[in-house]
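First, the structure itself, so that you have it in front of you.
Of the protein chains in this complex, one is absent; all others appear in place.
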Amino acid sequence: MSNKSEVIATENLIKTKKRSQSADVWRRLKKSPTAMIGLAIIVLFLFMALFAPLIADYDDEAIKMNVRERLQPPSTTHIFGTDEFGRDIFARIVWGTRISLFVGLISVSIALSIGGFLGAIAGYYGGRLDNAIMRVLDVLLAIPTILLAITIVAALGASVLNLMIAVGVSNIPGFARVVRAAVLSVKDEEFIEAARAIGANDFIIIVRHVLPNSMAPIIVFATLKVASSIMGISSLSFIGLGVQPPTPEWGSMLAGGRAYIRDYMYIVMFPGLAIVMAVLSLNLIGDGLRDALDPKLK
Amino acid sequence: MSDKLLKIEDLVVQYITDDGIVEAVNGLNITVDRGKTLGLVGETGAGKTTTALSIMRLIPHPPGKIISGGIELDGMDLLALNEQRLEKIRGDVVSMIFQDPMTALNPVITVGDQIAEAIMIHQKVGQAQASQKAREMLEIVGIPGNRSNEYPHQFSGGMKQRVVIAIALSCNPKLLIADEPTTALDVTIQAQVLELMKSLKVKFQMGMVLITHDLGVVAEVCDDVAIMYAGRIVEQGTLEEVFTEVKHPYTEGLFNSIPNIDDRKEKLKPIRGLMSDPYNLPKGCSFCDRCDYAMPVCETEKPPKIYFSDTHFVECHLYRDQQDFKLKGGMK
Amino acid sequence: MSEVILEVKNLKKYFDTPRGKLHAVDDINFSIEKGKTLGLVGESGCGKSTTGRVILRLLEATEGEVIYEGVNINHLDKEGMRRLRKEMQIIFQDPFSSLDPRMTVSEIIEEPIKLNKIIEDPKARFERVLELMDLVGLSRRLMNTYPHELDGGRRQRIGIARALSLDTKFIVCDEPVSALDVSIQAQILNLLKELQDKLGLTYIFITHDLSVVNHFSDDIAVMYLGKLIEKAPAEMLFTNPIHPYTKALLSAIPRPTLDKKVEKIILKGEITSPINPQNNCRFSDRCNHAEEICRSQEPALEEVAPGHFVACHLFKK
Partner (left out) sequence: MTKYILRRILMMIPVMLGVTLLVFFIISLTPGDAASMILGQEATEESIAELREEMGLNDPTIVQYVRYMGDLFQGDMGNSYATGKTVNSEIAQRFPNTFVLTVSAIFLSVLISIPIGVVSATRQYSIFDNVGMIIALVGISMPSFWTGLLLIIAFSLKLGWFPSGGMEGFISLILPAFTLAIASTASITRTTRSSMLEVIRQDYINTAKAKGVTRNVVIRKHALKNALIPAITVIGLEFGILLGGAVLTETVFSWPGIGRLMVESIQRKDTPMVLGSVIVFALAFSVVNLIIDILYAFIDPRIKSNYS
């Protein structure tokens, strides 16, 4: 290529926007049909959660008892049937979406911010600080996650807020470990040393170099944790420690319907399916993201 | 029996990936005589390791695939054999040493057992006898036999490579393929291992394909040299021929790129540019875009094979009409 | 009369390991004149990279002084160090891991300029980035690509451009070509040489490859297990090596030529690591000439000819 044409080509290229890396990830994610199915399902759930009032009336269909219409099998008026109090199961599932997604996201945010902070400083600074943090987390990790959550809710009392706290806190050690491992794997890379050599301070190094490069496993883990938190929330509600009736929640719907499974199987069928679909969709996305974010594994 | 131990003809190996087809090896021809050592020289991406794995029939599939050509080892057509027959040949007739000794040994099996395994498979002997032989092999490569119960992590890099060599030679193969056996080692350790390989070559009277990027190693160990570029042999000859009468511009470039340790004032003359995109090799000579001697014909036509002796040939347009063409750089 | 730009005095760097104190760098001394290249040679674990990093204070020295243009940098505060970093730079061995994979070529080269507020105007800064890319032979059209899209040679050019982006006078080159193919290696070596001539740079060239260092350096220092065992002008070291280790190292290099076969000195044993070292010559258990004194007393670095220093008990004979 001659000099002149190179200059022209250069100028053209400078004008074109640089290709962003998130676009790359999205391009790879799109290639995975399972991840796309997961995404479609979760978008559907989000849609349901956002527009719940337009789909079903909260007071009238999801909460109000209607003894005359109790235990009706699925039909055109009640597509998922009605429960033991004559409430529309579909309406309750739609409203339950709000609780599950909201509590799931909030508790993961709690765990991510606290656990992530602890893990990041433990990993980056190492030494005694790391040791101290990790020993404390070892204690939390010695109690199985769901048991820790149960214990917290048992002590604080069952409410949506306490549920978020319980599920959030019990996930802190997991996030701390993942973030710490991610930071550790990046910390000793030479480009971190290079940044120090050009005079960057710890703050710039963490924000500009460490975090962006350790995001991938954290994003994947967070996605999977939203899934497991949704499961955890319904588990707690199932044993009566989560969202209290009559508030519609998938787990407590299952608990309520338990007594009627011999003859009215649909009562437990649909709320359970809702949990499976929500959790599965997030797991599918998490798996897809893992592959898309780390092309080396392919 | 012919004196050719290994004969590869027109070998084509491709890797089929999402991004396209890589012609890792395209039309490769080499022969190795019994008891002789061929140095296969080239840079990253030249297709050296693919060639080695093809001889072992261990090309990972997918994505790799041997498309066409022939590989004849000790009179056997390797490409016609089924997996069971190949398993009998691997480790017995032909064996291989891999580049990185740190990862080439199974971390959870003792080194003695790793050597004995090959012996038990091919020589149909019991555990005790195989272990005894394994200890002898360790002694041969310069490791005390009583260390056979240790695990790989208890050995240093150079020692590990000796163990790998012991595994490869345990069944007295006719052909040894050594893929950059000393590249991962320190200089003084490299000297030890090369010395060992030279003596073992004589002791076991085997043929060897030594894959390397280091012409210095070639000068020390090899009888013949094949220079590989973009999946083809561009020049081959005896060590003497290739080192004293360089014919291919790429070979010349390689020599000129190496700092001469005995003449520190000499200026390096690197080869310009980069190796062609393996997804998209040029139509003509693969080297033409980096070649100082390139002519119009180089871009459009595959260069012919020109022989200067029974053993020395080059694939280059420069010599088609004038066999006595001289490269500018000449020799040092 | 050329002036000394950097002086290293009694430099030590120890690491705590589960098995004891690792004497990675143990009491080494040397100095470099402005515009010259010092080759720091040795095999893995000899402490050459650690030395490079301690000099730049990427690692804190355990003991000893690093004096850059008359300033003892071990005593500088953060701000003083920041100012100095503009002059002292490093080029890394591994062009794969030394560039942030999430930044484009131009961002990588621009970062030091921005960070150190060398040029505040974005447009002028951008011009400077392009200038640097030209200087190291990177085509401008690569400015928006990511490092992983490029080959090793080009990545190393990015690393060089980054090191030059400040008011660089002194560069520690830590095995800058050992990860590269021979033909690319020669390109980078020539580039480094040109840049030195053009910009008057001073290099410490760390490598395990003696042929590269010979080609490149004015002085050569050989290290073994944390100790500096021989130091001399390159010419002298290659024609008249004195330390048995240097001799072995020189003879061990495979030479790509058929004539002038060098007698190989094959050392016994392998490189260990300098954990809790004894008071002996650290090379004594591998040395083919070791005597009683070598095992009981550590040899000091002594000047045997003008500019030629050796740490060996046997040279007097």
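Quick notes on this one:
We call the chains A, B and C, going by the order they appear; numbering starts again at 1 in every chain.
The definition used in the following text is that a residue touches a chain if its C-beta (ideal position, glycine included) is under 8 Å from a C-beta of that chain, and two chains touch if they have at least 3 such contacts.
Given the structure is predicted, the values throughout are model-derived calculations rather than measurements.
Contacts of the undisplayed chain with visible chains (whole complex): A, B.
Remark: the omitted chain is touched by one listed residue; of A:A23, A:V67 or A:V139 this is A:V139. Here the missing chain is touched by one residue of B:A24, B:V41 or B:A118, and it is B:A118. The hidden chain makes contact, of the residues A:T82, A:N171 or A:S235, with A:S235. For the options B:F98, B:Y229, B:F287 or B:Y319, the residue in contact with the chain missing from this view is B:F98. Residues of subunit B that touch the chain left out of the display are 56, 58, 83-84, 87-92, 95-96, 98, 100, 103-109, 114, 117-118, 121-122, 151, 153-154, 164, 167-168.
Listed by residue number, the positions of subunit A touching the unshown chain are 34, 135-136, 138-140, 142-147, 150-152, 154-157, 227, 231, 234-235, 238-241, 251, 254, 258, 261-262, 265, 268, 271-272, 275-276, 279-280, 283-284, 287.
As a working rule, only the chains that are shown with their structure count from here on.
In terms of which chains touch, the assembly is arranged as an unbranched chain of neighbours. Subunit A and subunit C, compared by their mean Cα positions, are separated by 48 Å. With centres defined as mean CA coordinates, subunit C is found 32 Å away from subunit B. Here the spacing of subunit A and subunit B, counted between their Cα centres, is 51 Å.
Contact residues of subunit C toward subunit B in the complex are 43-44, 151, 153, 181-187, 189-190, 208-212, 214-216, 234-235, 238, 248-258, 260, 264, 266-267, 270-271.
Those residues of subunit A that touch subunit C in the complex are listed here as 6-7, 9-10, 13-14, 16, 18-19, 21, 189-191, 193-201, 204, 208-209, 212-213.
Those residues of subunit C whose C-beta lies close enough to touch subunit A in the complex are 53, 56, 58, 78, 81-82, 85-86, 89-90, 92-94, 97-102, 104, 111-112, 115-116, 139-141, 143-144, 146, 159, 162, 165-166.
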